[in-house]
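Take a look at the structure below.
Of the protein chains in this complex, one is absent; all others appear in place.
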Amino acid sequence: MYPASFEYHSPTTVKDALGLMGKLGDDAKLLAGGHSLIPMMKLRLAQPKHLIDLRNVPGLKGVKEDGGTIVIGAMTTWYELETNAIVKAKCPIVSETASIVGDPAVRNLGTIGGGLAHADPAADMPATAIACNFEMVCEGPKGRRTVKVDEWFQGLMSTALKEDEILVEVRVPALAKGTGAAYLKFPHPASRFAIVGVAAVISTDGKGTCSKASIGVTGAGTKAVRAKGVEAGLSGKNLAGAGAIEAAAQKGAEGVDVQADLQGSVEYKAHLCRVFAKRAVEAAAKRAG
Amino acid sequence: MKLPVKMTINGQSVSHEVEPRFLLVHYIRETVGLTGTHVGCDTSQCGACTITLNGQAVKSCTLFTVQADGANIMTIEGLAKDGELHPIQQGFWEKHGLQCGFCTPGMIMLAVQMLERYPKPSEEVIRHQLEGNLCRCTGYHNIVKAIEWAADKMAAAK
Partner (left out) sequence: MAVTEDRLFGKSIKRREDPRFITGQGRYVDDLKLPGMTYAAFVRSPHAHARIKGIDTTAAKAHPGVVAVFTGKDMTGVNSLPCGWDLRKEKGIPGVVQDLAMVPHMPLTSDVARHVGDPVAVVIADSQSAATDAAEKVNVTWEPLPAVTATDKAEKGPKIHDVPTGNVAFKWALGDAAATDAAFKTGGAVTVKKRIVNQRLVANAMEPRACVARYEDATGELTLWVTSQNPHVHRLLMCAFVLGIPEHKVRVIAPDVGGGFGSKIFLYNEEVVCSWASRKIKRPIRWTASRREAYMTDAHGRDHVTDAEIALSKEGKILGLRVKTTANLGAYLSTFAPAVPTFLYGTLLNGVYAIGAIHVDVTGVFTNTTAVDAYRGAGRPEACYVLERMVDAGAAALKMDPAELRRKNFIPKFSGAFNTLVAVTYDSGDYAGALDKLMQVFDYKKFRAEQAEARTQGRLLGVGFSTYIEACSIAPSKVVGALGAGAGLYESGTVRVHPTGMVTVYTGSHSHGQGHETTFAQLVADDLGIPMEQVEVIHGDTGQIAFGMGTYGSRSASVGGTAIKMSLNKIKEKGKLIAAHLLEASPKDIEYVKGQFQVKGVPAKAVPFGAVSLTAYVPHNYPEGLEPGLDETSFYDPSNFCFPFGAHACVVEVEPETGKVNVVKYVAVDDVGNVINPMIVDGMVHGGIAQGVGQALWEGAVYDNDSGQLMTGSMMDYAMPKADMLPAYVTDRTVTPTPVNPLGVKGAGETGTIASTPAVVNAVVDALAGLGVDHIDAMPLTAERVWKTIQAAKAGK
(Lines give C-alpha, C1' and ligand atoms only; values in the text may rest on other atoms or scores of the structure.)
Protein backbone atom coordinates (compact mmCIF):
# COMPACT_ATOMS: atom_id res chain seq x y z
CA MET A 1 0.00 0.00 0.00
CA TYR A 2 1.41 3.31 -1.02
CA PRO A 3 -0.07 6.47 0.44
CA ALA A 4 -0.08 9.56 -1.73
CA SER A 5 3.15 11.54 -1.64
CA PHE A 6 3.73 14.07 1.10
CA GLU A 7 6.50 16.11 2.58
CA TYR A 8 7.78 15.07 5.96
CA HIS A 9 8.73 17.47 8.72
CA SER A 10 10.27 16.57 12.02
CA PRO A 11 10.40 19.66 14.24
CA THR A 12 12.26 19.51 17.55
CA THR A 13 10.23 22.04 19.52
CA VAL A 14 6.55 22.72 19.92
CA LYS A 15 7.24 26.22 18.70
CA ASP A 16 8.75 24.95 15.46
CA ALA A 17 5.85 22.58 15.01
CA LEU A 18 3.41 25.45 15.49
CA GLY A 19 5.40 27.52 13.04
CA LEU A 20 5.14 24.81 10.42
CA MET A 21 1.43 24.47 11.04
CA GLY A 22 0.98 28.19 10.61
CA LYS A 23 2.92 28.14 7.38
CA LEU A 24 1.36 25.02 5.85
CA GLY A 25 -2.19 25.49 7.07
CA ASP A 26 -4.79 22.97 5.92
CA ASP A 27 -2.27 21.01 3.86
CA ALA A 28 -0.54 19.72 6.98
CA LYS A 29 -1.44 17.02 9.46
CA LEU A 30 0.20 16.22 12.73
CA LEU A 31 1.66 12.76 13.12
CA ALA A 32 1.76 11.27 16.61
CA GLY A 33 1.69 7.46 16.87
CA GLY A 34 0.16 7.30 13.42
CA HIS A 35 -2.19 4.46 14.18
CA SER A 36 -5.30 6.31 13.12
CA LEU A 37 -3.82 8.45 10.38
CA ILE A 38 -1.50 6.05 8.57
CA PRO A 39 -4.16 3.40 7.85
CA MET A 40 -6.33 6.13 6.35
CA MET A 41 -3.41 7.38 4.28
CA LYS A 42 -2.66 3.86 3.05
CA LEU A 43 -6.18 3.56 1.73
CA ARG A 44 -5.78 7.10 0.38
CA LEU A 45 -8.79 8.20 2.36
CA ALA A 46 -6.49 10.86 3.78
CA GLN A 47 -3.97 12.57 1.50
CA PRO A 48 -2.23 15.31 3.47
CA LYS A 49 0.49 17.15 1.56
CA HIS A 50 2.61 17.61 4.68
CA LEU A 51 3.11 15.53 7.78
CA ILE A 52 4.52 17.12 10.90
CA ASP A 53 5.94 14.33 13.04
CA LEU A 54 5.98 15.12 16.75
CA ARG A 55 8.22 12.24 17.74
CA ASN A 56 11.35 14.39 18.08
CA VAL A 57 9.68 17.08 20.13
CA PRO A 58 10.97 16.67 23.68
CA GLY A 59 8.70 17.01 26.66
CA LEU A 60 5.59 15.56 25.06
CA LYS A 61 6.10 12.09 26.47
CA GLY A 62 5.74 10.65 29.91
CA VAL A 63 3.68 10.85 33.07
CA LYS A 64 4.23 13.02 36.12
CA GLU A 65 2.27 14.12 39.15
CA ASP A 66 1.23 17.68 39.83
CA GLY A 67 -0.47 17.67 43.20
CA GLY A 68 -3.65 15.68 42.81
CA THR A 69 -3.37 15.67 39.05
CA ILE A 70 -1.69 13.19 36.77
CA VAL A 71 -0.07 14.99 33.87
CA ILE A 72 0.28 12.87 30.78
CA GLY A 73 2.30 14.02 27.80
CA ALA A 74 0.27 13.80 24.61
CA MET A 75 2.85 11.55 22.93
CA THR A 76 2.65 8.98 25.72
CA THR A 77 1.80 5.59 24.27
CA TRP A 78 -1.03 3.34 25.32
CA TYR A 79 1.48 0.80 26.52
CA GLU A 80 3.19 3.34 28.76
CA LEU A 81 -0.19 4.20 30.27
CA GLU A 82 -1.00 0.52 30.64
CA THR A 83 2.13 -0.03 32.72
CA ASN A 84 2.88 3.33 34.33
CA ALA A 85 3.11 3.08 38.12
CA ILE A 86 1.64 6.54 38.78
CA VAL A 87 -1.34 5.97 36.55
CA LYS A 88 -1.95 2.51 37.96
CA ALA A 89 -1.85 3.84 41.49
CA LYS A 90 -3.75 7.09 41.10
CA CYS A 91 -6.23 6.43 38.33
CA PRO A 92 -6.12 2.75 37.37
CA ILE A 93 -9.08 3.02 34.99
CA VAL A 94 -6.83 4.93 32.60
CA SER A 95 -4.35 2.04 32.57
CA GLU A 96 -7.15 -0.46 32.17
CA THR A 97 -8.67 1.46 29.30
CA ALA A 98 -5.30 1.84 27.61
CA SER A 99 -4.70 -1.89 27.98
CA ILE A 100 -7.61 -2.76 25.69
CA VAL A 101 -7.02 -0.22 22.95
CA GLY A 102 -6.27 -1.97 19.65
CA ASP A 103 -3.77 -4.75 20.21
CA PRO A 104 -0.34 -5.02 21.84
CA ALA A 105 1.59 -3.81 18.80
CA VAL A 106 -0.78 -0.92 18.26
CA ARG A 107 -0.49 0.07 21.92
CA ASN A 108 3.28 0.33 21.60
CA LEU A 109 2.99 3.20 19.13
CA GLY A 110 -0.49 4.67 19.45
CA THR A 111 -0.63 7.69 21.74
CA ILE A 112 -3.20 9.20 24.05
CA GLY A 113 -2.86 12.59 22.40
CA GLY A 114 -3.31 11.18 18.94
CA GLY A 115 -6.29 9.16 20.07
CA LEU A 116 -8.05 12.02 21.82
CA ALA A 117 -7.36 14.46 18.99
CA HIS A 118 -8.53 12.00 16.34
CA ALA A 119 -11.70 11.36 18.38
CA ASP A 120 -12.79 8.21 16.63
CA PRO A 121 -16.38 7.66 17.72
CA ALA A 122 -15.58 4.06 18.64
CA ALA A 123 -12.34 4.73 20.50
CA ASP A 124 -12.09 3.64 24.12
CA MET A 125 -10.33 6.46 25.93
CA PRO A 126 -12.97 9.13 25.22
CA ALA A 127 -15.43 7.38 27.54
CA THR A 128 -12.84 7.25 30.30
CA ALA A 129 -11.82 10.83 29.57
CA ILE A 130 -15.38 11.95 30.20
CA ALA A 131 -15.88 9.83 33.29
CA CYS A 132 -12.55 10.97 34.78
CA ASN A 133 -12.95 14.62 33.76
CA PHE A 134 -9.77 14.86 31.75
CA GLU A 135 -8.48 18.28 30.82
CA MET A 136 -6.76 18.79 27.52
CA VAL A 137 -3.93 21.28 27.34
CA CYS A 138 -3.62 22.78 23.87
CA GLU A 139 -0.76 24.94 22.75
CA GLY A 140 -1.16 27.42 19.95
CA PRO A 141 0.58 30.51 18.65
CA LYS A 142 -0.84 32.51 21.52
CA GLY A 143 0.19 30.07 24.20
CA ARG A 144 -1.56 27.36 26.15
CA ARG A 145 -5.18 26.89 27.09
CA THR A 146 -6.97 24.13 28.90
CA VAL A 147 -10.16 22.54 27.61
CA LYS A 148 -12.42 20.54 29.88
CA VAL A 149 -13.50 17.20 28.51
CA ASP A 150 -17.14 18.20 28.34
CA GLU A 151 -16.21 20.76 25.72
CA TRP A 152 -13.70 18.55 23.95
CA PHE A 153 -15.70 16.10 21.80
CA GLN A 154 -17.74 18.19 19.43
CA GLY A 155 -18.91 15.82 16.73
CA LEU A 156 -17.82 13.02 14.44
CA MET A 157 -14.01 13.08 14.66
CA SER A 158 -14.05 16.69 15.67
CA THR A 159 -12.80 18.26 18.86
CA ALA A 160 -12.24 21.65 20.45
CA LEU A 161 -8.63 21.53 19.27
CA LYS A 162 -8.12 24.43 16.88
CA GLU A 163 -6.35 24.01 13.58
CA ASP A 164 -3.37 26.00 14.75
CA GLU A 165 -3.03 24.14 18.04
CA ILE A 166 -1.27 21.04 19.25
CA LEU A 167 -2.64 18.91 22.06
CA VAL A 168 0.41 18.77 24.30
CA GLU A 169 -0.79 17.35 27.57
CA VAL A 170 -3.67 15.58 29.22
CA ARG A 171 -4.44 16.31 32.86
CA VAL A 172 -6.20 13.58 34.79
CA PRO A 173 -7.50 14.14 38.31
CA ALA A 174 -6.38 11.33 40.61
CA LEU A 175 -9.28 9.32 41.92
CA ALA A 176 -10.36 10.51 45.35
CA LYS A 177 -10.64 8.15 48.28
CA GLY A 178 -13.87 6.20 48.26
CA THR A 179 -13.99 6.40 44.50
CA GLY A 180 -14.03 3.46 42.16
CA ALA A 181 -13.81 3.43 38.39
CA ALA A 182 -14.20 0.95 35.57
CA TYR A 183 -14.33 0.92 31.79
CA LEU A 184 -16.07 -1.97 30.09
CA LYS A 185 -16.68 -2.42 26.40
CA PHE A 186 -18.41 -4.62 23.91
CA PRO A 187 -15.73 -4.87 21.25
CA HIS A 188 -16.18 -5.23 17.53
CA PRO A 189 -15.01 -8.78 16.85
CA ALA A 190 -12.70 -7.68 14.05
CA SER A 191 -11.45 -4.17 14.76
CA ARG A 192 -11.75 -4.37 18.55
CA PHE A 193 -13.05 -0.83 18.59
CA ALA A 194 -15.93 -0.34 20.99
CA ILE A 195 -19.36 -1.07 19.59
CA VAL A 196 -20.31 0.31 22.95
CA GLY A 197 -18.01 1.22 25.81
CA VAL A 198 -18.94 2.76 29.13
CA ALA A 199 -16.66 4.24 31.74
CA ALA A 200 -17.95 4.92 35.23
CA VAL A 201 -16.38 6.78 38.12
CA ILE A 202 -18.38 6.36 41.30
CA SER A 203 -17.79 7.96 44.67
CA THR A 204 -19.57 6.73 47.75
CA ASP A 205 -19.91 7.94 51.29
CA GLY A 206 -18.49 4.72 52.64
CA LYS A 207 -21.93 3.37 53.44
CA GLY A 208 -22.90 2.51 49.92
CA THR A 209 -24.59 5.75 48.99
CA CYS A 210 -23.39 7.34 45.79
CA SER A 211 -22.13 10.84 46.39
CA LYS A 212 -20.97 11.44 42.83
CA ALA A 213 -21.23 9.57 39.55
CA SER A 214 -19.45 10.39 36.34
CA ILE A 215 -20.25 8.31 33.30
CA GLY A 216 -18.90 8.41 29.74
CA VAL A 217 -20.29 6.45 26.80
CA THR A 218 -18.42 5.73 23.57
CA GLY A 219 -18.99 3.71 20.44
CA ALA A 220 -22.68 3.93 19.83
CA GLY A 221 -22.96 7.47 18.53
CA THR A 222 -20.97 9.94 16.47
CA LYS A 223 -19.01 11.04 19.51
CA ALA A 224 -18.43 10.06 23.10
CA VAL A 225 -20.86 11.69 25.50
CA ARG A 226 -21.61 12.04 29.17
CA ALA A 227 -24.50 9.91 30.36
CA LYS A 228 -26.13 12.61 32.44
CA GLY A 229 -29.30 10.62 32.97
CA VAL A 230 -27.39 7.75 34.55
CA GLU A 231 -25.36 10.14 36.68
CA ALA A 232 -28.51 11.83 37.98
CA GLY A 233 -30.12 8.46 38.59
CA LEU A 234 -27.22 7.33 40.76
CA SER A 235 -26.51 10.44 42.73
CA GLY A 236 -27.69 10.14 46.31
CA LYS A 237 -28.88 6.58 45.82
CA ASN A 238 -27.78 3.68 47.92
CA LEU A 239 -26.17 1.48 45.29
CA ALA A 240 -26.54 -1.67 47.35
CA GLY A 241 -30.26 -1.23 47.12
CA ALA A 242 -32.07 -3.71 44.93
CA GLY A 243 -32.18 -2.54 41.34
CA ALA A 244 -30.75 0.93 42.06
CA ILE A 245 -27.96 0.65 39.53
CA GLU A 246 -30.10 -1.13 37.00
CA ALA A 247 -32.74 1.59 37.21
CA ALA A 248 -30.19 4.35 36.67
CA ALA A 249 -28.53 2.43 33.84
CA GLN A 250 -31.82 2.47 31.95
CA LYS A 251 -30.82 5.98 30.88
CA GLY A 252 -27.54 4.72 29.46
CA ALA A 253 -28.45 5.66 25.90
CA GLU A 254 -29.94 9.04 26.70
CA GLY A 255 -28.14 11.78 24.85
CA VAL A 256 -26.32 9.29 22.61
CA ASP A 257 -27.06 9.80 18.91
CA VAL A 258 -26.97 6.06 18.33
CA GLN A 259 -25.93 5.11 14.80
CA ALA A 260 -27.04 1.91 13.10
CA ASP A 261 -24.39 0.02 11.18
CA LEU A 262 -23.33 -3.55 10.46
CA GLN A 263 -22.54 -4.05 14.12
CA GLY A 264 -25.96 -3.28 15.33
CA SER A 265 -29.27 -1.56 14.96
CA VAL A 266 -30.09 1.55 16.95
CA GLU A 267 -32.27 -0.59 19.20
CA TYR A 268 -29.49 -3.05 19.93
CA LYS A 269 -26.77 -0.51 20.48
CA ALA A 270 -29.00 1.53 22.76
CA HIS A 271 -29.64 -1.66 24.69
CA LEU A 272 -25.89 -2.27 24.93
CA CYS A 273 -25.44 1.25 26.29
CA ARG A 274 -27.79 0.34 29.11
CA VAL A 275 -26.20 -3.05 29.74
CA PHE A 276 -22.68 -1.67 29.80
CA ALA A 277 -23.72 1.31 31.91
CA LYS A 278 -25.00 -1.15 34.44
CA ARG A 279 -21.91 -3.32 34.29
CA ALA A 280 -19.47 -0.43 34.46
CA VAL A 281 -21.29 1.21 37.36
CA GLU A 282 -21.50 -2.09 39.21
CA ALA A 283 -17.78 -2.67 38.75
CA ALA A 284 -16.92 0.90 39.75
CA ALA A 285 -19.21 0.85 42.78
CA LYS A 286 -17.66 -2.39 43.94
CA ARG A 287 -14.24 -0.79 43.76
CA ALA A 288 -15.49 2.32 45.54
CA GLY A 289 -16.38 0.08 48.46
CA MET B 1 11.72 14.52 -2.01
CA LYS B 2 13.70 11.62 -0.62
CA LEU B 3 15.10 11.79 2.88
CA PRO B 4 18.08 9.99 4.37
CA VAL B 5 17.41 7.34 6.97
CA LYS B 6 19.79 5.31 9.04
CA MET B 7 18.93 2.46 11.35
CA THR B 8 20.15 -0.83 12.69
CA ILE B 9 18.41 -3.93 11.42
CA ASN B 10 19.36 -7.26 12.97
CA GLY B 11 22.60 -5.74 14.20
CA GLN B 12 23.59 -4.35 10.83
CA SER B 13 23.66 -0.64 10.17
CA VAL B 14 21.71 0.36 7.05
CA SER B 15 21.21 3.73 5.45
CA HIS B 16 19.29 4.80 2.37
CA GLU B 17 17.36 7.69 0.94
CA VAL B 18 13.63 7.03 0.93
CA GLU B 19 10.41 8.70 -0.02
CA PRO B 20 8.63 9.83 3.15
CA ARG B 21 5.57 7.81 2.17
CA PHE B 22 7.58 4.61 2.04
CA LEU B 23 6.26 2.35 4.81
CA LEU B 24 8.79 0.64 7.01
CA VAL B 25 7.63 -2.78 5.88
CA HIS B 26 8.35 -1.88 2.27
CA TYR B 27 11.74 -0.55 3.24
CA ILE B 28 12.57 -3.78 5.04
CA ARG B 29 11.27 -5.96 2.22
CA GLU B 30 12.09 -4.04 -0.93
CA THR B 31 15.09 -1.92 -0.07
CA VAL B 32 16.89 -3.97 2.55
CA GLY B 33 15.71 -7.22 0.99
CA LEU B 34 14.55 -8.98 4.14
CA THR B 35 11.38 -10.64 2.89
CA GLY B 36 10.54 -12.64 6.01
CA THR B 37 8.38 -9.75 7.21
CA HIS B 38 5.06 -10.01 5.38
CA VAL B 39 2.15 -7.81 4.38
CA GLY B 40 -1.22 -9.43 4.93
CA CYS B 41 -3.59 -6.49 5.17
CA ASP B 42 -3.81 -2.75 4.81
CA THR B 43 -5.60 -1.82 8.01
CA SER B 44 -3.15 -2.91 10.73
CA GLN B 45 -5.21 -5.96 11.69
CA CYS B 46 -3.27 -9.03 10.63
CA GLY B 47 0.11 -8.61 12.30
CA ALA B 48 2.06 -10.47 9.58
CA CYS B 49 4.41 -7.46 9.41
CA THR B 50 5.24 -7.45 13.12
CA ILE B 51 8.87 -6.66 13.97
CA THR B 52 10.50 -5.25 17.05
CA LEU B 53 11.47 -1.59 17.07
CA ASN B 54 13.71 -0.58 19.96
CA GLY B 55 12.59 -3.77 21.66
CA GLN B 56 8.86 -3.30 21.21
CA ALA B 57 6.65 -5.24 18.82
CA VAL B 58 5.21 -2.95 16.17
CA LYS B 59 3.34 -3.37 12.92
CA SER B 60 5.85 -2.26 10.34
CA CYS B 61 3.01 -1.50 7.91
CA THR B 62 1.79 1.31 10.15
CA LEU B 63 4.95 3.27 10.35
CA PHE B 64 6.75 5.38 7.78
CA THR B 65 10.39 4.52 7.26
CA VAL B 66 11.35 8.05 8.21
CA GLN B 67 9.73 7.54 11.60
CA ALA B 68 12.14 4.68 12.25
CA ASP B 69 15.21 6.81 11.57
CA GLY B 70 17.77 5.95 14.23
CA ALA B 71 15.87 2.91 15.48
CA ASN B 72 17.13 -0.50 16.38
CA ILE B 73 15.05 -3.05 14.53
CA MET B 74 14.85 -6.79 14.64
CA THR B 75 13.05 -8.87 12.07
CA ILE B 76 12.42 -12.60 11.98
CA GLU B 77 15.72 -13.05 10.14
CA GLY B 78 17.63 -11.68 13.13
CA LEU B 79 16.11 -13.86 15.81
CA ALA B 80 18.22 -17.00 15.57
CA LYS B 81 21.72 -16.48 16.97
CA ASP B 82 24.70 -18.17 15.38
CA GLY B 83 22.45 -20.63 13.64
CA GLU B 84 20.68 -21.60 16.84
CA LEU B 85 16.96 -21.11 16.79
CA HIS B 86 15.33 -18.92 19.41
CA PRO B 87 13.18 -20.98 21.81
CA ILE B 88 10.05 -19.44 20.29
CA GLN B 89 11.12 -20.57 16.84
CA GLN B 90 11.80 -24.00 18.28
CA GLY B 91 8.41 -23.99 19.95
CA PHE B 92 6.61 -23.24 16.71
CA TRP B 93 8.47 -26.13 15.08
CA GLU B 94 8.02 -28.58 17.96
CA LYS B 95 4.34 -27.86 18.47
CA HIS B 96 3.34 -27.47 14.82
CA GLY B 97 2.47 -23.84 15.37
CA LEU B 98 2.40 -23.05 11.67
CA GLN B 99 1.03 -24.37 8.43
CA CYS B 100 1.37 -22.03 5.45
CA GLY B 101 3.97 -19.99 7.33
CA PHE B 102 2.77 -16.59 6.17
CA CYS B 103 1.63 -15.23 9.54
CA THR B 104 4.44 -17.02 11.36
CA PRO B 105 7.16 -14.35 11.38
CA GLY B 106 4.73 -11.83 12.82
CA MET B 107 3.43 -14.33 15.37
CA ILE B 108 6.94 -15.17 16.48
CA MET B 109 8.05 -11.54 16.74
CA LEU B 110 4.96 -10.68 18.78
CA ALA B 111 5.65 -13.69 20.99
CA VAL B 112 9.17 -12.40 21.63
CA GLN B 113 7.69 -9.31 23.24
CA MET B 114 4.97 -11.31 24.95
CA LEU B 115 7.42 -13.54 26.78
CA GLU B 116 9.51 -10.57 27.81
CA ARG B 117 6.45 -8.97 29.36
CA TYR B 118 4.82 -12.16 30.60
CA PRO B 119 7.49 -14.80 31.16
CA LYS B 120 4.95 -17.39 32.31
CA PRO B 121 1.77 -16.47 30.50
CA SER B 122 -1.48 -18.28 31.11
CA GLU B 123 -3.38 -19.54 28.08
CA GLU B 124 -5.72 -16.58 28.52
CA VAL B 125 -2.87 -14.09 28.45
CA ILE B 126 -1.38 -15.70 25.36
CA ARG B 127 -4.68 -15.60 23.51
CA HIS B 128 -5.33 -11.99 24.53
CA GLN B 129 -1.83 -10.88 23.58
CA LEU B 130 -2.30 -12.45 20.14
CA GLU B 131 -5.36 -10.34 19.36
CA GLY B 132 -3.46 -8.31 16.79
CA ASN B 133 -2.14 -11.30 14.88
CA LEU B 134 -4.36 -13.33 12.59
CA CYS B 135 -3.75 -16.90 11.47
CA ARG B 136 -6.08 -18.64 9.08
CA CYS B 137 -4.50 -22.11 9.14
CA THR B 138 -3.94 -23.32 12.67
CA GLY B 139 -7.04 -22.21 14.54
CA TYR B 140 -4.45 -20.89 17.05
CA HIS B 141 -4.45 -24.11 19.10
CA ASN B 142 -0.86 -25.04 18.33
CA ILE B 143 0.34 -21.45 18.34
CA VAL B 144 -0.72 -21.25 21.96
CA LYS B 145 1.04 -24.56 22.64
CA ALA B 146 4.17 -23.32 20.87
CA ILE B 147 4.36 -20.21 23.02
CA GLU B 148 3.72 -22.22 26.18
CA TRP B 149 6.52 -24.57 25.13
CA ALA B 150 8.88 -21.66 24.57
CA ALA B 151 7.96 -20.06 27.89
CA ASP B 152 8.81 -23.27 29.72
CA LYS B 153 12.03 -23.65 27.83
CA MET B 154 13.07 -20.05 28.49
CA ALA B 155 12.17 -20.32 32.17
CA ALA B 156 14.23 -23.49 32.48
CA ALA B 157 17.21 -21.77 30.88
CA LYS B 158 17.20 -19.00 33.48
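The first chain written gets the first letter, and so on, giving A and B; residue counts start at 1 in each chain.
FYI, a residue touches a chain if its C-beta (ideal position, glycine included) is under 8 Å from a C-beta of that chain, and two chains touch if they have at least 3 such contacts.
The structure presented is a predicted model; accordingly, all values stated were derived computationally and were not measured.
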| item | value |
| --- | --- |
| Per the touch definition above, residue among B:A48, B:A71 or B:A151 touching the missing chain | B:A48 |
| Chain not shown, touching residues in chain A | 1-2, 4-5, 43-44, 186, 188-191, 262-265, 268, 271-272, 275 |
| Residues of chain B (touch criterion as defined above) contacting the omitted chain | 19, 21-22, 29-30, 33-43, 45-46, 48, 75-77, 79-80, 85, 89, 92-94, 96, 98-105, 108, 123-124, 126-128, 130-131, 133-144 |
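Heads up, the rule we're going with is that only the chains that are shown with their structure count from here on.
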| item | value |
| --- | --- |
| Geometric centre distance via CA averages, chain B-chain A, whole Å | 29 |
| Chain B residues within the chain A interface of the complex | 1, 3, 19-21, 23, 26, 39, 42-45, 47, 50, 53, 56-59, 61-64, 66-67, 110, 113-114, 129, 131-133 |
| Chain B-facing residues of chain A, complex | 1-8, 10, 31, 34-35, 38-39, 41-43, 51, 53, 55, 79, 102-106, 108-109, 190-192 |
